[in-house]
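Can you read through this structure? Questions will come right after.
Omission of a single protein chain aside, the complex is shown with its protein chains in their original locations.
Then we have subunit A:
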Amino acid sequence: MASEGGYANASEYIQHHLTNLTYGKLEAGSALCDGSTLEQATWKVAKCSDEVNGMGFWAFHLDSMIWSAALTGLFLLFFWRIGRKATTGVPTGAQNFVETIVEFVDSQVKDVFHGRNPWIAPIALTVFAWAFLSNLMDIIPVDLIPYTLELMGVKFQKIVPTTDPNITLGTATFVFFLMLYYSFKVKGMGFIKELSFTPFNHWVFIPFNLFLELVGLLAKPFSLGLRIFGNLYAAEMIFILIALMFGGGILIAIFGGVLQISWAIFHILVIPLQAFIFMVLTIVYLSQAHEDH
């Protein structure tokens, strides 16, 4: 597992584990890894943290995006294949598993969302599967995949998409767009009215109400995205810190092993819980978007 062999010190080890594989636009004049300066703006994969930090907004975390898309894509492919040949008779094996999850999500949606919208349940299922599978990557020993890929020449690798705030906030923002869409679709101008006249139903308070309600509205995607990010980032950090112990002699390494196992077991609770919270809040927010107050 982890050894400090390749790193100057613990801080560099941690820093390396927290750096994404980034593909982005380096502006002209930024420093390159070999110490030279870039002459004209180029799109490239960052080779070291200096280059990563030199990239502005126009950069993509390849690892987060690919893992996130691959996991969600695998889930969709698996469910699609099962669903395509789903029998209405006695279900067996994989179909049972798939139906259990679908049933679970559907019952959650039915509990919270009382309108008729066939899109809500698939949205909830996708959100849940994405969050759960992404979180699940945290169980894989921190060095296993990054180190293997490093041997193959990939410098950076973060395999847990939900430890990337871009990803979690991206999903949360997608949910936020859906909230806005359904609010306007269901309530039309009533949505603006709702924002303007609550909590104080008087025209004098319109600016105050708007300010209050907009903050409340914007807080939803932020809290949604940052909650799962915070939980998973902290857990990942602890795994990295525990992994550091493996370089500290046999006794500390054994102690580290015990700690890693206990933290992993505890983390098994956190993984579905955070995915579940993300899904339920998505349903609740979308449900609020459909309801008149």
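What we mean here is this: a contact is a pair of C-beta atoms (placed from the backbone, for glycine too) under 8 Å apart; a residue touches a chain by one contact, two chains touch by 3 or more; residues count from 1.
Here is the rule we go by: contacts and distances are computed from a predicted model.
According to its UniProt record, the chain left out of view corresponds to "ATP synthase subunit b" among "ABC transporter permease", "ATP synthase subunit b", "Secreted protein" or "Carbon starvation protein". For the chain left out of this panel, the touching residue among A:M65, A:V112, A:M179 or A:L232 is A:M65. Considering the complete assembly, subunit A touches the hidden chain via residues 18, 20, 22, 24, 52-53, 55-61, 64-65, 68-69, 72-73, 76, 79-80, 82-84, 86-89, 91, 98-99, 102-103, 106, 118-119, 121-123, 125-127, 130, 164-167, 169-171, 173-174, 177.
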